[in-house]
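Can you read through this structure? Questions will come right after.
Heads up, one of the protein chains got dropped from this complex, but the rest are sitting where they should.
Let's turn to subunit A:
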Amino acid sequence: MKKSILYLLTLLLVQTGFAQIDRSTYPEPAQAREIKLGNADAFVLPNGLKVFVVENNKLPRVAFSLVLDRDPILEGDKSGMLGMVGEMLTGGTSNRSKDELDEEVDFIGASLSAGSTSLFASSLKKHQDKVLELMTDVLYNATFPEEELDKLKKQAISGLAASKDDPNAISSRLASALNFGKDHPYGEIDTEATINNITVADIKSYYATYFKPNIAYLAIVGDITKAEAETLANKYFAAWKPGDVPSKTYAMPQAPEANTVALVDRSASVQSVVNITYPMEMSLSDSDYLATRILNYILGGGSSSRLFMNLREDKGYTYGAYSSIGSDKLVTSFRANASVKQTATDSAIHEMVYEIRNLRDNGVTEEELEAAKSNLSGSFGRSLESPSTIANFAINTQRYQLPDDFYTSYLQRLNALTVEDINAAAKKYLKPDNMYITVVGNGAVIQESLMAFGEVNRFTNMADPERQIAMDENLTANDVLNRYFEAIGGRDKAEAIKTSKMEAEAEIQGMKLNMSYVYDENEGKFSNKVSMMGNVASHVVIKDGKATVTGMGNSQELNDEQFEAVKMSMFIFPELHFDDLGYMVELQGIQEVEGVEAYKLMVSNPTGTSQANYYSVDTGLKVKTESQENGDMIYTDYQEVDGILYPMMMTMKSPMIPMPLASKVQQLEFNVPITEADLK
């Protein structure tokens, strides 16, 4: 393929002469240089790999970028797997351990990285053979080690935990789930459970199915000639075996029928993260692609957009307000977002909705259109500074089946757009009455003011609906507790139990933990000992109105406030003692927890520490407790012991432990004699 160069002429005037400068007006621009768009050289290997070469000798370096073009994949109960493919690929090969691979890449100052649909390597020119050898070793001989996956899962779960506190992560998770649905490749959500489900076999099978040259594009960019690139491509990639790759289709997500507000209550927030969004179809090959670029630029594409000027420069509500219209083969979304002052959350949303509606109803001005054209032309011109742009253009042209002159005619087509074209696009694509208005912020402060924009639905930080289920208004906290006592076998039976000994066992990262509990309510004594491989890790003893914690060789008596907090756990059935301990118990409705509907009781002790207890609406049994200090405890596998139902499995979840800690009761005795030795 010969190099063809396109000349794009401009109509701008040449400036001549330099008289006294006039500061009252902007200088006239000089004649614009033509924007030259070099073509990429292209060839196809016999195995179907399409290769594009862009030579650029400014810097003595070369980059090799491989991308796979496949349909999006729904990961389902393995959500998160795709995110691990890249690191598994670079986790070691049959020729090199991960340590050796890392060392060899770093030693030549190169980069090598992979993703589920990409493999990238770059280095100085002089190391190009070495870096290609490393890249293709990964491509052909990756071993996908089990221990690497274990590490990645651990990191992913930590990352997930961190994301639950990050307002921007919460916001984008919520937007994706609402726009596309959780059963769509773009809307599904990684959870601890889906991450734990991932196996090496899943990753190997993904690799075996999708890493095929016939769906791949290789861009070679930098200080390299076409002839040299062709030799290298043949040398390193000809051995890659082609194969059939499955295709997938998905139902098209729809925008909501009316505006709805989705709120995630994050009480720590000092700002509200607002994201107004809905799904839409738009891709590079769409005839409205360029019109929607202009439309978005005017609405919220930069710091001279309507959103920015209104919310930041005029009102000072935010550091920045922006919008975007994506582009994707399958489906994408419209988004308008800003982190706004808490007290101005509703005003900011009002202005954002106003700008979207106003643009749809009243269109753009000629001046805005011209400014948008210049800006988009400018950014197109700037993008050409990077040699990889031309390679991307060539790849996109094939991937999206664009007309051959898509990029060479880009500026002409952009400049041919009229106000009417943009206004038509505004009417077609802006949907001020069919949006999800998502807000992550302090619910107690902002929730009420949000009702002006539509029905307010509350969501969790994992984008699950925070279910508020209708409840019999006459029901009281005491009724819930009475139902609980009935469910476990009757209040009198529970009250008759005064002492208990319990042994439970759990496993953490391959190590066994043994927990023994001793309760003596007659004497007001309690002991909880946790041992790991025979050594006592911690021991809590309550007696004589004092609590002592021993661990790691230190022993410490708890102060009054701490004592009050641990006292909650010194009873076999704490519910029996709420009254005499002066605890406040409040019924706060029905919520879905652990897959069942449950009554939520807030239990607060006299020093103000509180925990939430959940009792199943269906069975009456206790399902879960939540407290800020101790994390979550989930009760399952109720079994009868001496006529009383007791949970044989207790699972603890806390940010301070890596995985949910499931402890299984091994032995449980009621009303057995307790001696001083049992507390030791």
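Assorted remarks:
The criterion applied here is as follows: contacts are C-beta pairs under 8 Å (C-beta built on N, C-alpha and C of every residue); 3 or more make two chains touch, one makes a residue touch a chain; residues count from 1.
Assume contacts and distances are computed from a predicted model.
Taken from the listed names "Protease 3", "Ligase-associated DNA damage response DEXH box helicase", "MaoC like domain-containing protein" or "Iron complex transport system permease protein", the protein name that UniProt assigns to the chain not shown is "Protease 3".
Among the residues A:S116, A:N296 or A:S339, only A:S339 touches the chain that is left out of the figure.
The hidden chain makes contact, of the residues A:G83, A:G181 or A:G302, with A:G302. Touch with the chain that is not drawn comes from one residue among A:N141, A:S374 or A:Q401, which is A:S374.
The set of subunit A residues touching the chain not shown comprises 10, 12, 15, 18, 21, 23-35, 57-61, 98-99, 102-103, 105-110, 123-126, 151, 154-155, 157-159, 161-162, 164-168, 268-271, 273, 302-304, 309, 312-319, 339-341, 370-371, 374-375, 377-379, 381-382, 384-386, 562, 609, 628-629, 655-659.
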